[in-house]
Structures are given as C-alpha cells and as structure tokens.
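Accompanying notes for the structure given below.
Only one protein chain is missing; all other protein chains are in place.
== chain A ==
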Amino acid sequence: MSIDESTAARVAKLARIKVEPEALGALAQEFNGILGFIEQLNEVDVEGVEPMTSVTPQRLKRREDVVTDGDQQDKVLKNAPDAREGFFAVPKVVE
C-alpha cells in the first residue's frame, strides 16, 4: 500500500490537522516509510500467537459503582475558550 498526496490530505482532514498543500508530498513520503516498516513486520509469521497486551501479567483494573467524582463545573469549564450558563459554548453545529 502506498500513500499519495490525496490520501495524506484525507488523513490530515480526518485528524483535523491543518497541513499546507506544499507539505503533503513530504508527509506522504513519511507515511510510506512507516508503512514500509509495518509491511516488514507483517512478514513475521504470528499464526496462533496471542497479541501481547501487557508486558507483565495483569488483570484489567476495576472500580466499584460508586459516585466519587464530579461537582466541579467551574474546573471543567476553566479551560474552555467560551462558556455560558454552565455550558461549553462552541460555534454552531447543526445537523
């Protein structure tokens, strides 16, 4: 699989990263380098090998169903560029 400039532009758009058109060529090149490395990894036969999810054997940590957090509207909204009446205020998005 090879990444061209239009694919690079699409990925940038999906990730909401602004990339100037003249930078797309180099970006596509870098992607291809990464994908080339992954293709190399794909050559290893891992048939029947469980994907490793943790270096040491661990069980997913659980929490109890108890309310221990919240009630901090001011803190939650503190970094918002705009907040009104307890809400985040963002440019209008309507379906």
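Throughout what follows, contacts are C-beta pairs under 8 Å (C-beta built on N, C-alpha and C of every residue); 3 or more make two chains touch, one makes a residue touch a chain; residues count from 1.
Assume contacts and distances are computed from a predicted model.
*Asks:* Looking at UniProt, which of "Cytochrome c class I", "NADH-quinone oxidoreductase subunit J", "Aspartyl/glutamyl-tRNA(Asn/Gln) amidotransferase subunit B" or "ABC-type spermidine/putrescine transport system permease subunit I" names the chain that isn't shown?
*Replies:* "Aspartyl/glutamyl-tRNA(Asn/Gln) amidotransferase subunit B"
*Asks:* If the hidden chain were put back, which residues of chain A would touch it?
*Replies:* With respect to the unshown chain, the touching residues of chain A are 14, 16, 53-54, 58-73, 76-77, 82, 84-95.
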